[in-house]
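Shown here: the complex without one of its protein chains, the others still in place.
Order of writing sets the chain letters: A and B. Residues in each chain are counted from 1.
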Amino acid sequence: MKTSNSEVSVQANAREARVKADRPAETKANNIFQLDGEDIPFRPGQTIMQAATHHGTYIPHLCWHPDFSAHGSCKLCTVKVNGRFGSSCTIAAQPGLDVENRTAELDDKRRTLLQMLFVEGNHFCPSCEKSGNCALQATAYELNMMSPHFDMFYPDRPVDASHPDILLDFNRCIMCALCVAASRDVDGKNIFYMGGRGLLGRRVHISSESGKLADTDFAVTDRAASICPVGVILPKRKGFAVPIGQRTYDLAPISKQVRDTTP
Amino acid sequence: MSDTDMIDAVVERHHRDGARLMQILRETQEQLGWLSPSTLTAIAEAIAWPRAMVEGTADFYSFFHTRPMGRYRVLWSDNITDRMLGNTDLMQAMCKKLWLEPGRVSEDGLVSVDTTSCTGMCDQGPAVLVNYRAITRMTPARVGEMVGLIRSEMPVAEWPAEWFSVDDNIRRKDMLLAHDLVPGQALAAALERGPEKMLAEIRDARLRGRGGAGFSTGQKWETCRNAEGNGSNAAHYVVCNADEGEPGTFKDRVLLTSHADLVFEGMSIAGLVVGAKKGLLYLRGEYRYLLEALESALATRRAAKLLGKNILDTDFEFDIEIHLGAGAYICGEESALIESLEGKPGRPRIRPPFPVTHGYLDQPTTVNNVETLAASCLIAAHGSAWYAQHGTEKSTGSKILSVSGDCERSGIYEYPYGVTVRQVLEDCGASDCQAVQISGPSGICVAEGEFDRRIAFEDIPTAGAFMVFDETRDMFEVARNFAHFFAHESCGFCTPCRVGTTLVRNLMDKIARQHGSPYDIDELFKLHRLMQGASHCGLGNSACNPIFDTLNKFRPAYEHRLMSLDYEPAFDLDAALSQARQMTGRDDAAAHLQNEAEA
Partner (left out) sequence: MNALINATLFPPKKLRVATTSLAGCFGCHMSFLDIDERILKLIELIEFDRSPLTDIKHCGPCDLGLIEGGLCNAENVHVLREFRTHCKILVAVGACAINGGLPAQRNHLDLRDVLEEVYQTEPGLSHGGVPNDPELPLPLNKVHPIHEVVKVDYFLPGCPPPADAIWKFLTDLLAGRTPTLGHGLLHYD
């Protein structure tokens, strides 16, 4: 395994960014970078994603959530920083950065990433309780994804209905690991963990010998019960509660709800 | 001893330390055969980790089994070089003799036969691992004998010793392999200089990493040395990356077999420079057979006061532990390797921070290649001026190449940097060569017109693999083998690599089945462009390199397989009616679908 030379330079840039971010607060006027030509102010230590979100500017993302440390896996937030690709959720903001976000080139890549997520799982929106409130779906609308493009994988993934109050439908999992973070960092329970390898192996492991959620101390009041951006972790007996037309992303595109909605 | 007692003993031996989970899982599995749900629960409780984390690690590595896998587990190395030596037919013959499908465990739970990624025996293949012991030079006769031994349940330890012999095959020595250092000589020189001057020597020698990326070793050590340890367990660490997983590479295996002292001594010098007391050698699971010899080499060094406290009667304290991997190419990436050292799935970390400031256990850590560490001994002993005379301006010293494939003398060749591809081909006896894959699948495919290019960071950087393909070889099949490799080895963390490597593999298989069209070639280019920029680490970024190179340099190998100029389905439509035909017993004309190009 090797790292390409270009990656080394990206790393060098990023390291430089980090070093600068760690410096004591500089004068506020200097703490501005450019995102698609727009001035974005930032506090030292913030990532590009954090600063943009705080400012109300949308950078597409799925695995990032303002309450948790960056996971960096979905790659939807890939931007070009001074001409180089990188994840905006992990790159520190620094003065004068020139960041490209919603360019045709980047949105094309993001659309392809979304298509990859749609074909690797079983995403049947018409029969999903999360439809209309789903970050994956809303992001695909935002990026004008008209088809899955690739051949479908139709994987065989299990549903876990063992818990009295919560249903787990892994057919819709996008491996964002937000449930892992929420259960670990907020609930202090460590019920979920992303393990396994590769397309077929990678999955959320449940912390019980049976692998069933019912055999854990998971509760419907846990932060992890409401964190899932897609329709994997769902409360039982509460499907399709909001009529079509009034659901979160019926009201406005995800890009117009940067501060209002958590993904 | 009951299973519970056995697990307790293993966990106790590792001080109930979760960071040692990989070793705990391996040793447990070596005794129990597999890692059952209750075994994982017991281990999780003993190390006080959430059970899902323990299972997540057990599930990640190819060599750990959370299902019973048979008392004999035969894994055929499936690098393109093994294929060229006929491993496919041999494995098929073995399965036939055992009445077995690849990947399945026999009904009586006796045996399973499957493929695995390159085991690093390319110069003496076809190779297999049997219960994770390396066996070389498989032949039809050996397959027959092996099946007999398995059927009679002869313990692997009692199999013919010559099957397990692994040759060094050193064909050309240069400054490193021809060294005349005795154990302790380089370390003594380093101690005499002291850490700062030793660091200056490394910097002045302009030593660069031998893993392929060529980062300045001096800069890495200096940053690590200057980084402060973090928290109450502040410390610095040296990690030797012996997870030699790049298909076609086997030079670290030879260094660890015949020059282990040099590697350990290099680690000690690194420890002196960065201020570490502990070094960790991460040995790939495929090289499990080297473990005992390496442990005994460490013991010898301890006895000789070359490890431990008061090394060579100075204040310097340093010791080395060996960690075994368990079948995961991704662990060659330094931050994934560190995750693995900490008992977790080998998932590359978000960088920055880099290991030099936040590495093993969040402490400053220098991760260096086996060959880099060995080379540092030459600099310690002979000085930077002498060292920098060798090689080229930007690539000082020598490089060890692992030569395999279509040549008369495959094996290990050490050259000063700057050697041409053509020179290597001449020396190894490669005639009618059409291409060389340098630095493995993630490296570069060099075609005939480029044979005057040089092995050096200025031109072709390499981790050491040098696979030769003569004119009879089908470069499409070479690339397809690599596409399967990457799909198998993707850790699955980031979307572009997790899904992209499988899409690429599927497209290559589609073209191989003669269902392809120019549309599919465009798709390959598109995936290459996406994965190269958007992936989390080097694996995803370079996974399409072999496709891209062969599409550019050997495009007819793809084109002659294409079915038509129009879009074609990936699957056989007539075969898609097979189950309905079976259930209805129909075979009339309407019970068949012609494929489009024939229709």
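Going forward, contacts are C-beta pairs under 8 Å (C-beta built on N, C-alpha and C of every residue); 3 or more make two chains touch, one makes a residue touch a chain.
Here the structure is a predicted model, which means the values were calculated and not measured.
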Candidates A:G96, A:G239 or A:P253 - the one touching the absent chain: A:P253
Absent chain, residues of subunit B that touch it: 519, 566-567, 569-571, 573, 575-586, 588, 590-591, 593, 596, 599
Please identify, in ascending order, the residues of subunit A that touch the omitted chain? 118, 122-128, 131-132, 137, 140-141, 144, 146-149, 151-152, 154-156, 244, 250, 252-253
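Everything below uses one rule, namely that only the chains that are shown with their structure count from here on.
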For subunit A and subunit B, what's the span in angstrom between their mean Cα positions? 31
Residue positions on subunit A within touch of subunit B in the complex are 1-5, 7-8, 11, 14-15, 17-18, 70, 72-76, 78, 85, 87, 90, 109, 112-113, 116-117, 119-120, 150-151, 153, 174-175, 190-199, 201-203, 205-211
Complex contacts: residues of subunit B adjacent to subunit A: 37-38, 40-41, 50-53, 55-62, 211-215, 245-246, 328-330, 332-333, 345, 350-354, 439, 442-443, 461, 463, 487-496, 498-503, 506, 526, 530, 533-539, 541-542, 570
